[in-house]
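Quick one: structure below, then a few questions.
A single protein chain has been removed from this complex, and every other one stays in its place.
Order of writing sets the labels: A, B, C, D and E. Residues in every chain begin at 1.
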Amino acid sequence: MTEFTRTAGRAAHDMRPVRITRRYTMHAEGSVLIEFGNTKVLCTASVEEKVPGHKKGSGEGWVTAEYGMLPRATHTRSDREAARGKQSGRTQEIQRLIGRSMRAVFDLKKLGERTIHLDCDVLQADGGTRTASITGAFVAAQDAVDTLLAAGKLKASPITGSVAAISVGLLQGTPLLDLEYTEDSACDTDMNVVMTGAGHFVEVQGTAEGVAFSRAEMNALLELAEKGITELIALQQQALSN
Amino acid sequence: MTEFTRTAGRAAHDMRPVRITRRYTMHAEGSVLIEFGNTKVLCTASVEEKVPGHKKGSGEGWVTAEYGMLPRATHTRSDREAARGKQSGRTQEIQRLIGRSMRAVFDLKKLGERTIHLDCDVLQADGGTRTASITGAFVAAQDAVDTLLAAGKLKASPITGSVAAISVGLLQGTPLLDLEYTEDSACDTDMNVVMTGAGHFVEVQGTAEGVAFSRAEMNALLELAEKGITELIALQQQALSN
Amino acid sequence: MTEFTRTAGRAAHDMRPVRITRRYTMHAEGSVLIEFGNTKVLCTASVEEKVPGHKKGSGEGWVTAEYGMLPRATHTRSDREAARGKQSGRTQEIQRLIGRSMRAVFDLKKLGERTIHLDCDVLQADGGTRTASITGAFVAAQDAVDTLLAAGKLKASPITGSVAAISVGLLQGTPLLDLEYTEDSACDTDMNVVMTGAGHFVEVQGTAEGVAFSRAEMNALLELAEKGITELIALQQQALSN
Amino acid sequence: MTEFTRTAGRAAHDMRPVRITRRYTMHAEGSVLIEFGNTKVLCTASVEEKVPGHKKGSGEGWVTAEYGMLPRATHTRSDREAARGKQSGRTQEIQRLIGRSMRAVFDLKKLGERTIHLDCDVLQADGGTRTASITGAFVAAQDAVDTLLAAGKLKASPITGSVAAISVGLLQGTPLLDLEYTEDSACDTDMNVVMTGAGHFVEVQGTAEGVAFSRAEMNALLELAEKGITELIALQQQALSN
Amino acid sequence: MTEFTRTAGRAAHDMRPVRITRRYTMHAEGSVLIEFGNTKVLCTASVEEKVPGHKKGSGEGWVTAEYGMLPRATHTRSDREAARGKQSGRTQEIQRLIGRSMRAVFDLKKLGERTIHLDCDVLQADGGTRTASITGAFVAAQDAVDTLLAAGKLKASPITGSVAAISVGLLQGTPLLDLEYTEDSACDTDMNVVMTGAGHFVEVQGTAEGVAFSRAEMNALLELAEKGITELIALQQQALSN
Partner (left out) sequence: MTEFTRTAGRAAHDMRPVRITRRYTMHAEGSVLIEFGNTKVLCTASVEEKVPGHKKGSGEGWVTAEYGMLPRATHTRSDREAARGKQSGRTQEIQRLIGRSMRAVFDLKKLGERTIHLDCDVLQADGGTRTASITGAFVAAQDAVDTLLAAGKLKASPITGSVAAISVGLLQGTPLLDLEYTEDSACDTDMNVVMTGAGHFVEVQGTAEGVAFSRAEMNALLELAEKGITELIALQQQALSN
């Protein structure tokens, strides 16, 4: 196993500096800029007083997410999905993941027949956009719920816990926390983990892009992910308490 | 924890009867009908003597997959994706998963500048269509490679191992192997695991649809998955040796 | 005129072996695998308890069809229509033909405000997929109607007769019944004929792909078609009486 | 059988007045306004000095057609297909029919590697738009070929004969020639016939929209169609000789 | 500044001959063929007794426009937008302009909850298709309103004035009225002006395609446009009084 040096002297188990800026834009009920190092995602939560067809008349609400990247969020410009006329499979995969992660901490009955739309738009990408999206979307969702509570539209919060996400990977056999873009490309295995504040798993998605990984390696990755998520949950709480 | 009875007296750690029928249709280089109980998927492998743009001139080949369900493969008829004019996010997610799983056991250099298209079409669905697709697609891919070898178009096999997939889930706390549709709907956690014949993970995708899951539960699920995949790998080899 | 030999010693006026397998898949109200030699089409009939816009409030039902080919049903793989994002003109032409043929033997008033969807999916193609689809779809539709009668949802059958279809063609001046793919490609004229059990025409679609055809040739083709359809109607009845 | 009176005292075997106006618009190599009574179709033939993919390098040319209706060509306004984002099945069916009919009288080898595009746009509809389109498109195609001959781009005409089309139908048992819109809607059977100047069939498409039709009825319809097409061929020649 | 000669001896401030033919097709409530020299646009006005979503229940009506070009209206054939599956940005820009121009002279309250659809289809293009469309659409709209008044569906006209449009441009420093295609291509500046009969501006859209233009040049162009529109308004009134 060769020596590997991470940017800015990060250790293998270190996250990048994380910044959470609330009220980043003015119209949305929740609006959060989240930064994982150079990755910057704007997460807005919008409340709509109606639900999609499959929830009509159920007394339950809905929480859903959409994801996008500005064309030049990345090293080389990618086509604008609106211009191409469809969202890529990757985009759909990510927005479905964000939506499921949010619903894991929502009591849809308590939300009532309304929808919370989470829009996660990547302004600048350097790896980890989906995990930053989930982590930031939770804060935006909390702000939107607080707005509804303050307006008397909700009596009690439908949020049942907190949720955050982090990526981990195996690079030349070493487990790394919070992959940057260059690390992500170089990794043999890339895993995205979504956990609740209570320490339980909501999603685990591990993919061997090169060599397949062993059970022992998987365990090491999950431990690293738990460490990162514990830190993120703390940062979310701190941001929400300002 | 309440008593739970599976169809046809299956124990929690039992797979459904699996049947693999090769040469199911006559035109494709590989054509496999795979059945996991009532789930029936037709997997064909088609060889095309060219590669997509991102591989042109690279000397490497490509392995890719598409997935579809006949409109009445399911309990109630779903819209035909061709008529709606787009593939759902779920479809795209599944076909990307099948493609990555196949590429995990392919040496694209050895394949040369050609493409193997794996088409997985669900004739009848009862849970586990994506895991049946992966398991069947591998057999179809092997047949296609053998056709190329027999025709002298390949000198050595580009296949580096075998690959299969199974679903596992937590139902009222009990880990179950190979979920049927009704079990899948009832489960709190649903996990799809893709492994190589050498016992390493290619993909692990666990989703808490209800209550989030603990590390211990995850371990139990992974062990069950390993058991199932070992059986599937044996069935693949047996089918290929006929 | 040169000697011409058909596969498996078929005479010019012989159909290929036809097999009709009912209850081929388990969810649909009617599910029929029909085989005309190597051509295999899965025809399902699905009942939906509502009607499209143009029939709402009319007291009448609707019968409609969709057609598709698995990508590798053919000699070389064709693009998946769902992936391309639209159905070809050929597909639309065929599914409109199947729908009209079925409605020719349905009393939509007696059906009541419900829809029968016929899905004809070609698993393997060797010529005659549209005629096999119509012939099989009728059996599936009959099964669906019988299900509705048995469930007491219908008091009397809305089916007013039977319907089947066959292709005929002129190859080097010789009229041939039930064209295989290679014959279809070689023919100067290709005609698809849909008839009722009572011996009347529902659709006649003749196309000169090479030399235009005379009135005498047309008459010879129609006679051959009548012969074939008489046989198909008998086979349908036999299958339905099992 | 009740007495039936046609508009303007037409007998059952009479066509509507037909007018063919060449050079109707100025840019196209062939531009013909054809009128069958109140049905008015603008048919243009455009020459393009390249061929579609499936003809590249073959030394052969291609002849193809597109069909459209202005939104208010009909009694009530229909949606603009360009705005809806797709052509209907009916549109595709018709344009495929026009294309095949034209190719029936073209020697694609003699055309050389170029394409003739026939655009048939219905300015006003009163039944018979597809038959008027075919009849007018032939004249436009002839003009385009004459332009190529005059320019020395072609040495010999690739046109091997003339072609025209007419509709016939059974209304309350009476065979009618050249159906107007109200007759078309009332007919039990509607048949479109495309024939060459030499009196041979290119296409016969008969559809029972109500009661299925007998062999005798079919014969009566074909005879009527032959009469109409003979008249149309004469009118085409007359128009082209001006 | 070089000498410049316009077609048919037109002076710089001359319009092309304008012809307005009402009742050009028979089904629409208003149907006008308008010709600006060789530019020919068919403008139909269709009344629909319902309004789009954003006007439902408002008591107000809606006036909207769609624009299209026949594929061979131009020098070289352009793709059919219906076949390509979407309208170009240019088409959308033009139809939005026509719609706004019409609404500028409509009192939507007085129209009541109905929609007037204006379809402007270019049969032959030689520059100025959007200005001819607006000028002709107004006449068609007036005819449609008169139909509604005559039928007693409207008590008073919702039309509050007349509206027409013209293009002007700067060619080598000389302001030209009513640009033909070749002039339009050669111009440095191209301006479309929409004015009411009362002499006020509804739209002014000036674009420097080459050298940017000065305030003085703009003034010269606006004066020329006023002259042209005064003539067009007179021609509209004359056509409507026939």
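Quick note on the criterion: a residue touches a chain if its C-beta (ideal position, glycine included) is under 8 Å from a C-beta of that chain, and two chains touch if they have at least 3 such contacts.
Model, not experiment: these values are computed from the prediction.
Touched by the hidden chain within the whole complex are the displayed chains A, E. Of the options E:83, E:208 or E:235, the residue whose C-beta touches the omitted chain is E:208.
Among A:14, A:66 or A:113, only A:66 touches the chain that is left out of the view.
Residue A:82 is the one among A:82, A:151, A:198 or A:234 that touches the chain not shown. Residues of chain E in touch with the missing chain: 86, 89-90, 92-93, 95-96, 100, 104, 191, 195-196, 198-209, 211-215, 218, 222.
Chain A meets the missing chain through residues 25-28, 31, 38, 40, 42, 44, 46, 48, 66, 68, 70-77, 80-83, 85-87, 91, 117, 119, 121, 123-125.
By our rule, only the chains that are shown with their structure count from here on.
Taking chain C out of the picture, touching joins the other chains into A, B | D, E.
Our note on geometry: chain A versus chain B, Cα centroid distance of 28 Å, whole angstroms.
Mean C-alpha position of chain A lies 59 Å from that of chain D.
Multi-chain contact residues, meaning those touching two or more other chains, occur in chain D at positions 86. Taken as a contact graph, with one node per protein chain and an edge wherever two chains touch, the assembly forms an open path, each chain linked only to its neighbours along a line.
The list of touching chain pairs reads A-B, B-C, C-D, D-E.
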